[in-house]
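Could you have a look at this structure, given as structure tokens, before my questions?
Apart from one protein chain that is not included, each protein chain of the complex appears where it belongs.
We call the chains A and B, going by the order they appear; numbering starts again at 1 in every chain.
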Amino acid sequence: MMSPTLIYTILVLCAIGVISAVILFFVAQKFKVVEDPRVDEVEQALPSVNCGGCGFPGCRAFAEACVKAETLDALYCTPGGNECMAEVARILGKAVVEQEARIAVLLCNGTCENRPKTARYDGAKTCAIAASTSSGDTACFYGCLGLADCVTVCPFDAIHMDQLSGLPLVIEEKCTACGKCVTACPKYVLELRKKGPKGRRVYVSCMNKDKGAVARKACNVACIGCNKCVKECPFEAITLENNLAYIHSDKCRLCRKCAPVCPTGAIQETNFPARKPKEESATVTAVNENKDNESEKI
Amino acid sequence: MNQKKFKSQTFPQGGVHSADLKLSADQPIQPLGLPQTVAIPLSQHIGKPAAALVAVGESVKVGQLIAKADGFISANIHSSVSGKVIKIEDVMDQTGYKKKAFVIQVEGDEWTATIDRSPEIKRGIAFSADEIRAKVMQAGIVGLGGATFPSHVKLAVPEGKTAKCLLINGVECEPFLTSDHRLMLEHGEQILIGVQIALKALGIERAMVGIEDNKPDAIEHLKDLTKNYKGIEIHPLKVWYPQGGERQLVKALMNKEIPPPPKGLPIDVGAIVLNVATCFAIYEAVQKNKPLFERVVTVTGSNLKKPSNFLVRIGTPIQQLIDVSGGIPEGTGKILSGGPMMGKTLLTTDSPVTKGTGGIVLFDETQSHRKEMLDCIRCAKCVSVCPLGLEPYLLMAMTDKNMLDRAEEERITNCCECACCVFACPANRPLLDYIRYGKTTVLQRMRSRQQK
Partner (left out) sequence: MNQKPLTVSLSPHLYSGLSIEKSMYGVILALLPALAVSVYVFGLGVLYLTGIAVASCIAFEFAIQKYLLKVPVRALDGSAILTGLLLAFNLPVNLPWWMVIIGSFVAIAIAKMSFGGLGNNIFNPALIARVFLLISFPVAMTTWPKAFAYRLASVDGRTAATPLMLLKEGLLNGQTMAEISAKLPDYGQLLLGLIGGCIGEVSAAALILGGLYLLWKKIISWHIPVSMVATVFAFSGILWLVDPAKYASPLFHILSGGVMLGAIYMATDYVSSPMTRKGMLIYGCLIGALTVIIRVFGAYPEGVSFAILIMNAFVPLINRYCKPHRFGE
């Protein structure tokens, strides 16, 4: 014989369960949210890293925006790339513009060797705070601070600090050009540039806007604004502003004529085959290339 | 020294006590020799940089106006030497940034004729309030306690507010610094005349001078002098940092709380706060026609051979001050401009002395590094020492996590950067580094919101 207490307990619990279920059912009916099923589909197609590189707070928001938008022109998921956007376009039956792949590039080559320290920074270990403290611990006001804010914000683990040079290294395969590091950098030494065919790029790796003598004193590989590369370039892809040369990647045809004429070696070229050893600047570029290759191995 | 002679006041909330270390307290103020070149920055004050009036190649005299105030909150800049302007270039100043400055090659020491160089004290005040304000503005006087806020702005009471009491800051609560102390001892009477001038400009009768009781000689000296000066009271204050802060001084002397920044100003409770050195500068400007081109600077440090107080021309390289005090000692790791609690580290000793430089402190290598940062143990020391009732541990975490809206709610903008929290933290956390950064970011956001 079961005791009455046991029976009552079971009955009461069952009753509570049934009543709760009924309440839940009606509440669920009442507050049902009707959502376009395509949002889920699009979200599935996205890389779901929630990096925010698209300007939306997370992949879900981006997916909703894609579904709502009339055209996909202004919407692009950089981490997903063209493949991913093609898939999104297929789901939504819209057209998508292909974009050339880009990559974050460090516009500073002020390694410990090239850029001697003039002070020792002893404060909170973030670039944002160091940048607001003083003009930095080297004579270059514009260069990388080396405190790794970009490494911290990178959602793809694509930036690492190089212990030897004290500069961040971008790992090509992992970088998706989401742009988080670019916004995090208080010195603006990171830029999104076209990845280039086979990863070949030519760029001025310096942000120093001081006059040539000052810049040169601060750093061996600073751009001193000598204008040589601007004259050398057959495609007018290089401009000089505030004592600083800049190579426009949409005009640059990767002829590499500018790099050898640069007196400080501020122009970097990546992933090119080695030059013939006769040329003067071969050593500089070879070193740089080696470094880039190493970074790819990591 | 008998400190129990007076009943000392202080402010009730927060604060810390740190060692005095006033090594140069017994050193009389000595004029420093003329430098070979000076670099006079165009921006030595809060507000807009002054606009240059002389060009490269021109000759200037001591006391000649070389840059004019650009707007209401700005200050005139005068040449501190006679000679030729050799260039106008960016010079690293004490903030750690490069700023535009006149570089002047010194030739002789020719003063402009209007300056009264006689040593006698001029007591009678023959000017009206407006004339005083004009003279103060003309002389380019700014707050010499370190904040460098243009003084003519302070002496003009805004409409709708009434001034009740003038507070004179002779607190010098920072360890090491002694320039105000020496000034009170050696030029006490001039300071009191300066206070009277300021009272006249404000149209009020009462002034209170707050002096911390680790300077009993200065208190006694000024107390004796005030017998001849009506309306000026001397108030001894307990040694308690940051008593030299405007808000703390007003609380200690008047027991009133200034509403929080950026809107709250001392005038909201009827107070005007001036530093003793500023009063001295006002005296010189009004009675002697001498613009602000030199100031008293303390050079000190535990290992320095001769800690001293100098009367220095603005623009003199700091290196020269240190050389005269015995040179940079072996193993110096850090050189500060200002006191150890709020001072800034110098990047180079070639930086010039500016209007805001109250002292140069040299630290030994062993004292110049922070200890390793540990996790917060939530001991609440930072909360209990904060004189403004903030929660530094929370503000740091919020800045770190980029929760700036919450930080704004928690009054991050009230912070006066007195650094008591970091001073007291047992886990060596750089609380103020973060709070300062968070505060600037929040202030920027507030401004951009207002513009919208």
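In this text, a contact is a pair of C-beta atoms (placed from the backbone, for glycine too) under 8 Å apart; a residue touches a chain by one contact, two chains touch by 3 or more.
For clarity, every value in this text was computed on a predicted model and none was experimentally measured.
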Exercise for the section: Please provide the labels of all shown chains that the missing chain touches. Expected result: A, B
Handout entry: Listed residues A:50, A:82 or A:118, member touching the removed chain
Key = A:118
Fill in the blank from the handout: Touching the hidden chain, out of B:63, B:96, B:170 or B:307, is B:96
Completion exercise
Given B:22, B:200, B:221 or B:247, the correct residue touching the omitted chain is B:247
Handout entry: In subunit A, positions touching the absent partner
Key = 117-123, 133-134, 137
Exercise for the section: Spell out, residue by residue, where the missing chain touches subunit B. Expected result: 13, 16, 18-19, 96, 175, 247, 251, 257-260, 264, 319, 328, 332-336, 338, 340-349, 361, 363, 367-371, 374-381, 383-384, 386-391, 393-394, 410-411, 414, 417, 419, 422-428, 430, 432-433, 436
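As a convention for this text, only the chains that are shown with their structure count from here on.
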Practice task
Between subunit A and subunit B, tell me the centre distance in angstrom, where each centre is the average of that chain's C-alpha atoms.
Solution key: 44
Practice task
Mind listing the subunit B positions that touch subunit A in their complex?
Solution key: 92, 95-98, 344-345, 347-348, 368-370, 430, 433-434, 436-437, 440
Problem - Residue ranges of subunit A touching subunit B (in the complex, touch as defined) - result: 118-119, 122-124, 128-129, 132-135, 141
